[in-house]
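This is the structure I have questions about; it appears just below.
All protein chains but one are shown at their positions in the complex.
Take a look at chain A:
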């Protein structure tokens, strides 16, 4: 099968959905003339014109709100946030407006909006540009949160997100844009809320998503050298998250580590670990392990940044601990 980059998979998903549905349009800073800060929207202006690929001023709150209103008006906006660090500015429109639309209108209106863009740490960008903030959205009833880890998933998931009737937060790890992977030519969708087993194993389960999937797969190799057979589950959608796939795996392995790039306090990982601890208690042979970023803002110095982030070694250590080795 052909291999394409993560950014190109997203680009294809956008192009195909815009082709398919006239009401889908893309809006954001630098998405049109500049072809996207991370080149996800490359060529879309040429293909679809300025009516459907719209450059905005640097006003995240404003254009997020325009997006919500456009959705109320019957369109399907895809709003690109150059990074989710800037999307903090748009939180009011997303949390107080978009997320409430269906509920408060008693089902009369929906908000089929996708807000997508880059997040996470990306090579010494320092505190204001290196944050994993999926928890902000996963916390809010009314929002769905998707975080792909491979080009294949990215394409199928973004197409699903665009077709979803509710606001979907679609978070792309900044360092993954150049990552290559197999993506079929023919159309496919990946179901909202469906996780994926990225590696099968019998001794210990790792539950993770986004960039941390790759650290976890490396950790599984380290653990394999020590005779521990690790299963890696990629949640793909963190709200709603796939409880079934976790339960099945934990019933098999009886041990689980939750791995996330984000901070530990009140995080998605915290919620997932809490659910496992409560619902699968009888199946566990060890406490639910966690690996996450350190509880500090990200330092710039490039010897310090990796010390703050999870790593394959740290995850492998957690696996060993869960296996009492």
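To be clear about the criterion, contacts are C-beta pairs under 8 Å (C-beta built on N, C-alpha and C of every residue); 3 or more make two chains touch, one makes a residue touch a chain; residues count from 1.
Methods note: contacts and distances are computed from a predicted model.
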item: Undisplayed chain, where the name is taken from the UniProt record, one of "Urea carboxylase", "Extracellular solute-binding protein family 1", "Pyruvate dehydrogenase E1 component subunit alpha" or "ABC transporter permease"; value: "Pyruvate dehydrogenase E1 component subunit alpha"
item: Among A:25, A:48 or A:86, the residue in touch with the chain that has been omitted; value: A:86
item: Interface residues of chain A (partner: the chain not displayed); value: 29-30, 33-34, 37, 55-59, 61-62, 85-86, 89, 123-129, 263-265, 287, 289-292, 294-297, 299-304, 307-308, 314, 317-318, 321
